[in-house]
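Let's turn to subunit A:
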Amino acid sequence: MSITRRKVLAGSAVGAASLASGLAAPAIAANEPIKIGYLPALTGPSSSTGIGINRGTVLAVDEINAGGGIDGRKIELIVRDTQSDPTKAVNAVAELAQRQKVAIVWGPLNSGEALAATPLIARDKVPMLHPCWVDELIDVKKYPMAFRIAPTNTQVGGGANYYVVDVLKLKKVAVISDTTGYGTASVNTYVPMLKAKGAEVVYENHVDAANPDLKPELLRMQSAGAQAIMPWSVNAGFLSRILNTRGAMGWDVPVVGQTTLGSGQTKALLEKPENWNKVYSNNFRQVCFADGKLPERAQEFVERLKKAKIEMGDTLLWWIALGWDGAKMMGDTLKAAGPKADDIVAHWNKTKGWPGVYGTVTWTPEQHNGFPDSEVVMCEVNSLKDGAFNLAPGYAA
Partner candidate 1 sequence: MTDTSAPAQPVRALSLARIEGALPWIALGLVGLLLPLLDDSYIGVIAQRAFIYWILSAGLNLVVGYAGQIAIGWVSMLTLGAYTTAALTAGTATPAWHPYLALVAGGAVGALFGVIVGLPALRLRTFYFAMTTLGFATIVTQVALAWKEVTGGGVGTPGPVFPWPFDPGWGFYYFCFILAALATWMTANLASSRFGRALVAIRDAEVAAEASGVAKPRLLVAVFLFAGALGGVAGGLFASLQSYITPDAFTFEMSVLFFIAILIGGRGSILGPALGTIVLTVLPEFAAPLVQWSTFLYAALLLLIVLIIPGGIADLLDYKNRRPLERHREIVPRPELLARVLDRRTGGEVLSLANVELSFGGVRAIAGLDLEIRPGEVHGLIGPNGSGKTTTLNVISGYYAPEAGQVRLGDAVLPPRAPHLRADYRIARTFQTPRLIGGASVLDNVMIGGTIDGQGSFAESLLTLPRHRRDEKRLREAAMLALAVVGLDQLAAVRADRLQHSELRFMEIARALMLRPACLMLDEPAAGLSADEIRRLGALIVAISRQGTAVLLVEHHADLIFDICDRVTVLNLGKVLAAGTPAEIRSHREVVSAYLGA
Partner candidate 2 sequence: MPISAPEPLLEISGLASGYGKIGVLRGIDLRVGVGEAVALLGPNGAGKTTLLRAVSGLLPRTGAIRFAGKDMAGASPRDTVQAGLVHVVEGHRVFTQLSVFDNLLLAGYGMTRDERATQVEEALAFFPDIAAKRQDRAGTLSGGQQQMLAVAQGLVRRPRLLMLDEPSAGLSPVLVDRVLAAVARLREGGTAVLLVEQLIEKALAVADRVYALARGSIVLEARTDEADLPNRLEHAYFGQDVNAPLSS
């Protein structure tokens, strides 16, 4: 990894030394690296997303710096591992914004920390770019400098609901989540959306993810006549239990839901591979196989990853792509608008159809959610290959 505290210290030592040698101030500024605050959860619970995203982010920053940086100035990532702990995120925001005076904050990558960090970053008037899905995190009035480079929960759930109701044509749906913030929020948002689409929600519950036995829950769904299960959780153990229980019951019902359904961890916890059949998880059109081929941008990106010897088998392509997009977006912006906060925000507000690997981003002054609905799709989880999936049956290629 290219970002350590030692480097930060070394950087400031160089700064101090050059100041002492009496060089002209503008020259220093021109050589000083541009600091980007970065708040991934690299350790602790639910760190696998962070690790995946981190690979893309680090690769992009390294490439930008290898290519001469931003007008000769290097990008320096100041990384603070939040460990999925909001209190660490709050401390880190204060440090990044006030002490390090970073130009942009990239992250936090998890909603739990982002909920606490966003108002503070807004208070400190630092441009913020993040990939968290919780809708409330973007609000142009409360947080005018915060931008999202990923879909919202509404979009994600909408994609899944669309697939169940409009593609699979199923009307009776069971919605289940774990008790985390993400899980409960998802259910609360999606159930009304499903109902609005004319589906009947025959079961709805939050279950402790540590609960070893989900059979009672599935039996209830079954007896309620559910035709599809929609689980909302990022907990692989929880999801695999649903799939295993479904398999053990011999219940041939499609499972449609969150991306973690297709993660390697979930796969590892399956009792038998068949339990992964008829499971469709959220994914993103730009990084899915259609007829055995990735879209052009993604294909090119995969080649790049292979060249840089970045491991893909143990993570997901869209995580790496998202990490890459985030860093790339910041690099492009700094190049175009410079490191001043207002310039960055102004630039972002004008972004239209920015071609990311993960998604095509468009922001306006009124809309800081940049991800297009059309790119939120479902995929077949048992088609996992090199971290990417086939589009679910029923989508036009």
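Picked so that all candidates are chains of the complex that A comes from, given by their letters.
General remarks:
By our rule, a contact is a pair of C-beta atoms (placed from the backbone, for glycine too) under 8 Å apart; a residue touches a chain by one contact, two chains touch by 3 or more; residues count from 1.
Being a predicted model, the structure only gives us computed values, none of them experimental.
Here subunit A appears alone, and the candidate among 1 or 2 that touches it in the complex is 1. Across the complex, candidate 1 is touched by residues 4-5, 43-44, 80-81, 83-88, 90-91, 94-95, 97-99, 112, 115-116, 118-120, 123-124, 134, 136, 179-185, 188, 206, 208 of subunit A.
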